[in-house]
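In this view, the complex is presented without one of its protein chains, the others remaining in place.
And then subunit A:
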Amino acid sequence: MLAQQDAFEAERNARMVKAVYVYEAPLRLWHWINALAITLLAITGYFIGKPLPSLAGDTSTQYLMGWIRFIHFAAAYVFAIGFLGRIYWAIVGNHHARQIFLLPIFNARWWSEVFYELRWYLFMVREPKKYVGHNPLAQLMMFLFFTIGAVYMILTGFALYGEGLGEGSWADTMFGWVIAALGGNSLQVHNMHRLGMWVTLCFVIVHIYAAIREDIMSRQSLISTMISGWRMFKD
């Protein structure tokens, strides 16, 4: 829909529209499933730390906290397995799929483009550059806040999950070391995991804002690209 609008608008302005296929179907599917999982994780996670008002009535008929935790854990599985799938896609997918995992940090030109983008966001340059994939600044942010953040949340989250599954469970065996490595105090790991949620929320705010803004300002499609896969250049 949006892509069509973009196209119409471009046509109306009688400019050449160039389109490039950027995001392949599995990647787009992952993006939206992942977005849903994060939303559910953040909401349920918030209420795990600060539960809803107490329920009255027969205890055996209520399972509110149980359901909230169940949704949190189920969404966590979706998020974590999705992340593994995303890593797989980074290997077999096109080169855009690798962007959020590999930063060309030894490439001086890439860094200069990061600073160019930074100046663009600080209103210091007038014309935005166009990129087929992520712009370098976006790529850097994605890597720092999403990729690192996801690994951090998966490690701490499944370590805490392993506490419930118990000593010797798969989650305890695979992730239990995380709690010990972070000092061995489970309460502290809970707090750190909760901070991770707030960092993710900050990322989401910036991510959505930047996507909408760039869609309008840099004369290329962003939001529709994550739906159709095609990047439209509007002039």
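List of remarks:
One rule holds for everything that comes next: a residue touches a chain if its C-beta (ideal position, glycine included) is under 8 Å from a C-beta of that chain, and two chains touch if they have at least 3 such contacts; residues count from 1.
The working rule: contacts and distances are computed from a predicted model.
A chain of this complex does not appear here, and its UniProt-recorded name among "ABC transporter ATP-binding protein", "hydrogenase (acceptor)", "Phosphate transport system permease protein" or "Fluoride-specific ion channel FluC" is "hydrogenase (acceptor)". Note that of A:Leu118, A:Val199 or A:Ile227, the residue touching the chain absent from this view is A:Val199. Only one of the listed residues, A:Leu52, A:Ile91 or A:Ala108, touches the absent chain: A:Leu52. Although one chain is not shown, part of subunit A still touches it, namely residues 49-56, 59-60, 62-66, 68, 121, 123, 126, 163-164, 166-167, 176-177, 179-180, 183-188, 190-192, 194-195, 197-199, 201-202, 205-206, 209, 213, 216-217.
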